[in-house]
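One protein chain omitted, others in place.
Let's turn to chain A:
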């Protein structure tokens, strides 16, 4: 080991020690100080009740499957519609001008209204038209509300991705004789989509959480089920259970997305 390596090893050891000690101090402070708070016994009883946790966990996990289902069928719809809106907003042909206007208005409206409000308006409003079963299902109209809102966001993300691809790429494709359409499909879009994967993953993690908002219009998914338990047992622990279940899904999902991105980057360099 030469002088430089010895120095760097010592630096690393020192950094690790400092990090370990400071983390231990913070954790110890939380463990020691929080229980000293006057309301702690009450909080522990109503939020961290082990018996309630064990009792409600299986049912809440089952209710969470409804969230997962709604998420699963929303995602393809959101990505498809988002892409269509992004392309509509970029359409330059005069005949497609109405499409461009529509795309702009769509994005403005659904990004401008809070998700909860869209869910209320569509989830209660449309079935109010007196549609026959199953067309009055809150699952359908709740999904529609989520798709409308999130596709507006995804469309903007995709559009920024498309615009970030340098004009020289388009020129190279055009000069080979490719049509505008093929240039978009084979040259611009694949690069644009790849570039916005992280932003879109963040969108999907947010969507996974916002599915719980559908509890306001009917479906007994995890948040509503937790609410039922809260009233039944006069205890908030079911909400903590729900939070834990959400984290168990969203944290690995985000990490996996990062991993995929890194793998893709490494494969090509």
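One rule holds for everything that comes next: contacts are C-beta pairs under 8 Å (C-beta built on N, C-alpha and C of every residue); 3 or more make two chains touch, one makes a residue touch a chain; residues count from 1.
Everything that follows uses one rule, which is that contacts and distances are computed from a predicted model.
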| item | value |
| --- | --- |
| Protein name as given in UniProt for the chain not displayed, "Amino acid ABC transporter ATP-binding protein", "Cytochrome-c oxidase, cbb3-type subunit II", "Ribonucleoside-diphosphate reductase" or "Pyridoxal 5'-phosphate synthase subunit PdxS" | "Amino acid ABC transporter ATP-binding protein" |
| Residue among A:144, A:178 or A:201 that touches the chain left out of view | A:178 |
| Which of A:44, A:62 or A:194 contacts the chain that the document leaves out | A:194 |
| For chain A, residues in touch with the removed chain | 168-169, 171-179, 182, 186-187, 190-191, 194, 268-269 |
